[in-house]
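Sharing a structure here in structure tokens format.
All protein chains but one are shown in place.
Chain nomenclature is as follows: A and B, assigned in order of appearance, with residue numbering initiated at 1 for each chain independently.
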Amino acid sequence: MLARKIKNQLFLLFVSTIMLLTCIPLLLIIKHILTMGASAFSLELILNTPKAVGELGGGIAHAIAGSLLIVALASLYAVPIGIIAGVFLSEFRNSKLTFPLRTALDTLAGTPSIVIGIFAYVILVVPLKSFSGLAGSVALSLIIIPIVVKSTEEILKLIPITLREAGLALGFSRTKVIWHILIKCHRQALLTGVMLALARTMGETAPLLFTAFGNSNFTLNLRGPMASLPVQIFNYASSPHKDWQEQAWSGALVLIILVFLLSLSAKLVISVKLKK
Amino acid sequence: MNKILFWNEEKIGISLIKIVVVLLILFICTMILLLVHMSLPAIKVFGLSFITNSEWNPVEEVFGAWPFIYGTLVTSFLALLLATPFGVFSALFISDICPLRFKGILSTLVDLIASIPSIVFGMWGLFFLAPFVRDHLAPLLREIPLSGPLFSGPCFGISILSASMILAIMILPTISSLTREIFNAVPTTYKEAALAIGATNFEKIKLSLLRPSLVGIIGALGLALARAIGETMAVVMLIGNTPQVVLSLLAPGATMASILANEYAEASSTLHLASLCYIAVILFAITMIVNFLARILIRVLSPKW
Partner (left out) sequence: MKIYSLLLLPLLSSLLLLSSTVATAEQIIINGAGATFPYPIYTKWFSEFGKLNSTIQFNYQPIGSGGGVKQLLKETVDFAASDTPIKEDEKKSAPWPILHIPTVVGSVVMVYNIPELENSKSKEKLQLDGTCLAAIYLGKISKWNDPLLQKQNPKLVLPNKDILVIRRSDGSGTTEIFTSYLSASDTTWNSSPGSGKSIAWPTGIGAKGNDGITTMVKQSPYSIGYVEYAYAVSNALATASLKSGDNNYTAPSIASMSSAASSIGNIDSKDLQSGDLKKLSLLSQKGGKGVAAYPMSSFTYILLPLPKTPNAKLIALKQFLKWAINDGQSMAAKLDYAPIPKELAQKISEQLK
């Protein structure tokens, strides 16, 4: 009895220590971003467009708008496709399509983001002879899809089969079972996978370098080059000038806050609907 | 009438799902085939010896991928090894052990790591992690008896170890978030049953949480490994891009993703570009092989319902 109690306490201690250690790098990184970026963080940064080195008042509004637009367009396609593919993998396990789909998705998940960028470049930028936010969205959707599929599949697999049987017994078609019981009732959990994918996608640089390219001007035109936060941060951080470097770090702070706000609002929207 | 509508709904729904799946497969195949096409000049010149050659010389146009294959395998598996305990146990803490009021904050904190752009990881790594590894971690690691060649040689901060550590931090939220959701999805009846027969917290977790989630966790680990294999920007800044095959983790190295990111934009000769695409193709093959092995593992471990 005592041995079991001791094992229990030791285990709890162990897990709590691990949790603490996990938080350390995150807090260190956030502290670093704050110290480096706090100086340039201001309303001007969020609302203005870029200025040359040494000139005051430059901002990254164009990059914020660009990132939001490109990621929004990407997720409009990638999230439904991802959820549908995840549903397929968990509900139709014995289909002939299962093996090719899994292989294709696993390979996609392991593809470096730069290769995805190269692919989107070759199929969209070169034939149209123009960089575009659209090409960037296509590249980003290829990053979102594997994550959403995997999380959807894993969560759906854990739902007891009895729930599906109950639905079918009540006279639902399989489609209705999938939509109403599996997806709608578990949307909180599925949303976690989606937010994980979106959080990562907002910070991806390499796929956008050769697709959306970048733009020093404010534009909402997805058929032309478009700025994005990670690319703008990259350009500024690699420059030799201190004011641009500070803007880069503040940009990183803006990015993290943006993702935080997005996931918060998404969780709120989904939970409100549930309460009704 | 209702019967006809019912079957139509079922058929349309399932057909729609299948169409989406087929289109997705075709799209991904297009990507793989396109890269194979772009790498043909290199395949013609080097053939399969490309995989075992160690020389990478853009000026004399001699290319071999072995150092990059080695670097990718070592960094990604090491990153997975480092991240898994932290990911799984932090998820366990948040979903089971943690008091209710802290759950939201802690889970948000861990998820927030996912939103940090990879370049920021790279820059932070360059500023903090690399000097930390060089000045504090490396001397400590050298003290470990019997570690011999693993921690030998001078350490400059930029090394395979630093790159693996930053990768571990980057894939941690993937493991932690998904594992957390998997733990949450385990029916509470399992946990209640364990407590009902008098299990301590530890025993309850062992019996009712870990066993059913194991398969799902391996799935999450697979996704995390895939990301580690493909991560570009952060690794590029921390690995030193030295194409060499050395046992020491403190030495600089190179990965397939890093050489692609470093040289693709500036490569102008056809053979150079084709060789880089050949590396991408090899990367596809390695990802497929690793995932096959993972799936066999899952099949072995899956409880037979």
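The rule we apply is simple: a residue touches a chain if its C-beta (ideal position, glycine included) is under 8 Å from a C-beta of that chain, and two chains touch if they have at least 3 such contacts.
Quick caveat: nothing in here was measured; it's all calculated off a predicted structure.
Note on the undisplayed chain: of the listed residues A:8, A:98 or A:216, the one touching it is A:216. For the chain missing from the display, the contacting residue among B:157, B:173 or B:222 is B:157, taking the whole complex into account.
Which of A:51, A:157, A:187 or A:267 touches the hidden chain is settled by the complete complex: it is A:51. The chain not shown here is touched by just one of B:57, B:147, B:189 or B:302, and that residue is B:57.
On the side of chain B, touch with the chain left out of the figure occurs at residues 13, 16, 55-60, 122, 126-127, 130-131, 134, 154, 156-158, 236-237, 240-242, 252, 258, 261-263, 265-269, 272. In the full complex, chain A makes contact with the omitted chain through residues 50-55, 69, 72-73, 76-77, 80, 125-126, 129-131, 134, 175, 179, 209-210, 213-217, 219-225, 231, 235, 237-242, 244.
We adopt the following convention: only the chains that are shown with their structure count from here on.
Centre-to-centre separation between chain A and chain B, using Cα means, comes to 16 Å. Those residues of chain B lying in contact with chain A across their complex are 6-7, 9-10, 12-14, 16-18, 20-22, 24-25, 28-32, 34-35, 38, 85-87, 89-90, 92-94, 97-98, 106, 108-121, 123-124, 127-128, 169, 172-174, 176-178, 180-182, 184-187, 200-203, 205, 212-213, 215-216, 219-220, 222-223, 225-227, 229-233, 256-257, 260-261, 264-265, 280, 283-284, 286-288, 290-291, 295.
Chain A makes touch with chain B in their complex at residues 4-5, 7-8, 11-12, 14-16, 18-19, 21-23, 25-26, 28-30, 32-33, 81, 84-85, 87-88, 92, 95, 97, 100-116, 118-119, 122-123, 142, 145-147, 150-151, 153-155, 157-160, 171, 173-176, 178-179, 189, 192-193, 195-196, 199-200, 202-206, 209-210, 229-230, 233-234, 237, 252, 255-256, 259-260, 263.
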